[in-house]
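Below are the structure tokens for one structure; questions will follow.
For this view, one protein chain was removed and the others were kept in their places.
== chain A ==
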Amino acid sequence: MISQFFVLSQRGDSIVFRDYRGDVPKGSAEIFFRKVKFWKEDGGEEAPPVFNVDGVNYFHVKVVGLLFVATSRTNLSPSLVLELLQRIARVIKDYLGVLNEDSLRKNFVLVYELLDEVVDFGYVQTTSTEILKSYIFNEPIMIDAGRLPPLGPAAMFMQGSKRMPGTAITKSVVANEPGGRKREEIFVDIIEKISITFSSSGYILTSEIDGTIQMKSYLTGNPEIRLALNEDLGIGRAGGRSAYDYGGSAGSGAVVLDDCNFHESVQLDSFDVDRTLTLVPPDGEFPVMNYRITQEFKPPFRINTLIEEAGSLKAEVILKIRAEFPSDITANTILVQMPLPAYTSRVSFELEPGTVGQTTDFKESNKRLEWSLKKVVGGSDHTLRAKLTFSQESHGNITKEAGPVSMTFTIPMHNPSRLQVKYLQIAKKSKTYNPYRWVRYVTQANSYVARI
């Protein structure tokens, strides 16, 4: 059982603080914050999510820059506590619409109300947004979401894509719409985080897709929903083959998941037959299904790096990225980074003539090159030339002192796995009942690395 729960701001102030058992001294929040801020143990500079100070165990997760913390004196399951902290954040977000320091401060009474019902004397009672509704009496005070960095994977829909109603993700499950009537709608997001490592010759060393089907329902009366996926979807790799077998299965054939797991509301009765998931979605945001794929897929970007030495104190780095997805799709917020040799003193950049929406930077403190691109249209090429000046002579092989090149990006309406929601069926209550359904796809880079 947990002893305390608290939320700290980035500066270490308690925004909410709830003591459930009174067996951990009051100063725990300060002890925790100091430990996390000045972490220096085991060679790392980042505090692990769980640590022990003087017999008190501290668990924490970071959500939108806030620290959600639990303390305990007992030897609990770390998974349970960390999962709980994440769920508390999610429940709060469901109620407040937007989760950030400002909304928490404005609604801390409501948050206390939630915390009272979620945990009693350190034992979890419920984390279901739905069940909690009957215990919550405060109304959320909405904050202006326009300027705020939104939370969670669904946030990526905010940029670039006009098809999405931007208000959806900042809507509270309890607050009424300005018009007094709730809009009947349901969101299904297929979010895929991809990891690829390219060898220096461009060959794919490892690749993985970590996918989630995320759902957020604003349907009244909790109708049953049927979600149909690709009919030929396979689960589990064939026994004899290694998990990384790139033998010619690309382009054609079925989507094969290595493994997947499901939210507890999901009925799998017909899943084995026709790949349909049946569920009565609870209120709030939740993952219907998580999946993992190591089957080969087409990488959305190719990265080429060329390093040319020009005398003993100079070198030129040429970075080229090629977008290998259809031209009707646009990736956004692309960032390419590359560590440069530690003795690099100056970098001058040269972009292709006529480019817009691209910026370059040399981060002096960690000797890192940064190239950011607002948008990249499918099928296009982009090149950056960087001239490096060194403060001392290089030891010969610059490639050993620099790299690898890493990339982050978001590609809306594209998913490399080709997993699809074929249809989304809502049990009808009446002829006129026709709620809005939004099925959205998005791809994000998790670890996208090219060695040089």
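FYI, a residue touches a chain if its C-beta (ideal position, glycine included) is under 8 Å from a C-beta of that chain, and two chains touch if they have at least 3 such contacts; residues count from 1.
The criterion applied here is as follows: contacts and distances are computed from a predicted model.
One chain of this complex is left out of the view, and of "Signal peptidase complex subunit 1", "Eukaryotic translation initiation factor 3 subunit I", "Ubiquitin-related modifier 1" or "Beta-adaptin-like protein", the protein name its UniProt record gives is "Beta-adaptin-like protein". Of the options A:H263, A:R322 or A:R437, the residue whose C-beta touches the omitted chain is A:H263. Of the listed positions A:Y123, A:Y203 or A:Y436, the one in contact with the omitted chain in the full complex is A:Y123. Which of A:G65, A:G202 or A:G236 touches the hidden chain is settled by the complete complex: it is A:G236. Where chain A meets the omitted chain, the residues involved are 1, 13-17, 19, 21-22, 42-46, 48-50, 52, 55, 57, 60-62, 73-80, 82-86, 105-106, 108-109, 112-113, 116, 120-121, 123-128, 135, 137-139, 141, 195, 197, 205-206, 208, 210, 212, 236, 242-244, 258-264, 287, 289-292, 339, 342, 367, 395, 400-402, 404, 406, 446-447, 449, 451.
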